[in-house]
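Heads up, one of the protein chains got dropped from this complex, but the rest are sitting where they should.
Up next, subunit A:
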Amino acid sequence: MPPEPLRRSVLRSGAFRFALLFAAIFAVGSALVLLTVQQQIDRYADAATEGSLHNETKILASEYGALGRGGLTDAIQRHSSGRDPQFRFRLVDGDGRVLAGDLPANVRLDGRGTLELREVDLAVHGERIETFKTLGTPLADGLRLVVATDTFDVRALMERLGWFTLASGIGITLFALVGGYFVGSLFVRRLHGVNTAVNRIMTGALHERLPAIGMGPEFDELSQNLNRMLDRIQSLMDGLRQVSTDIAHDLRTPLTRLHQQLEALRRLDTVEALDAGIEGALVQTDEILAIFRALLRIGALEGGVGRGRLAQIDLSEVMERVAAAYGPVAEDAGKTLDTQIEPDRFVLGDRELVAQAATNLIENALLHTPPGTRIQLRLSGNMEGTTLAVADNGPGIPKGERSKVLERFYRLDASRSTPGSGLGLAMVQAIAALHEAILRLDDNRPGLAISLAFPSTTPEA
């Protein structure tokens, strides 16, 4: 997959999308705030306008009370002169004649009302429609006074507020876009390194690991975890490769032998010889299959297959069973199998696998020791865990060779002629690893002692 151009990948980056989302949320938020503020201001302005109309009416009414009709018209005259008078008036008598003021005739004479008037705008040298709030009040003698005031100031404020919100909205959106782009490009560039490493791993550089992403411990933890996963996959693959190599190399010898044996069969001419030859070939095939099976099993165990099946098992019971099976075998081989099995030792394990491990150890001891050897199967434990041991007083293994015998197909010089595949201990080791048990080879003075130390578990009640 060819990498995208940086700009496009930044615009598609998560950080940039987040920035966009936040800008949108901000826009909606400011619209809501604006609406609320507008309503509040409206309500406040209404109240203020009403108050000032009432006040003006009250002042004029008191003028009328004190100075009579002339005083009132004078006061109206006075109040509507000046550069930008706050109020406009209309004063009519009982017959409907206009005594003072310039409000048009269609104004409402009693109570509250609104009125739209064309008005000269000094600022723009033109005319515009202006909305007025009016309050009509009856005075004595049939006089009616209407006071009006414009709503211009409030509207101007609202307009300005709207513009401010719009401008700040645009500003913040732009800021979010630019910021998002930068953060996005930062992310993309950091991740680019990781992606490049992944690409290299996919194309075969299996030992390569991901660089730290940076920008925070959570990201570094991610790349560390990914690296750990790669390590695990690597070890599994190594194991697999090991199995295939083993199969390729170590099955070749027995297969060649089988091939030769079958070829030799062709030259035989008696039925008895042929029968014996076929029997021999079948035995060879079985041996090859046994090796094959053991290799696959070791491979699967090393891959961790079966770990999920581990459960609390009575290791004592399993060992009693193994011991019972092998007692007569040892006797027939002129050796003795002594057991010393502590009852009720529970471990987290797989019945069959631990039985197979013990079996392999006992069979090794039977196979590689002279007649008369004493073999011991011991199971003991304490708070720290349970130890399974198979010990003999045979020839033992030289110290330098002890770790090598755990390798697949490794055979001591002394035992090259004895039957066996060289896989028994490798299998025991794989089983031990699956059980998180520690496998040890010790000098039994004389002889060999192999022990498997299982970690402690709480026995089931």
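One rule holds for everything that comes next: contacts are C-beta pairs under 8 Å (C-beta built on N, C-alpha and C of every residue); 3 or more make two chains touch, one makes a residue touch a chain; residues count from 1.
Keep in mind that, in the parts below, contacts and distances are computed from a predicted model.
Trainee: Assign the chain not included in the display its UniProt protein name, restricting the answer to "ABC transporter permease", "ATP-binding cassette domain-containing protein", "3-oxoadipate--succinyl-CoA transferase subunit A" or "Winged helix-turn-helix domain-containing protein".
Mentor: Answer from the UniProt record of the missing subunit chain: "Winged helix-turn-helix domain-containing protein".
Trainee: Would you indicate which residue among A:366, A:379 or A:405 is in contact with the undisplayed chain?
Mentor: Of the listed residues, the one touching the omitted chain is A:366.
Trainee: Out of A:14, A:51, A:70 or A:328, which residue would touch the omitted chain in the full complex?
Mentor: Counting the whole complex, the residue in contact with the absent chain is A:328.
Trainee: Across the whole complex, list the residues on subunit A that are touched by the chain not included here.
Mentor: 279, 282, 289-290, 293, 296-297, 300, 305-306, 309, 321, 324-326, 328-329, 331-332, 350-353, 355-356, 359, 363, 366-367, 419-420
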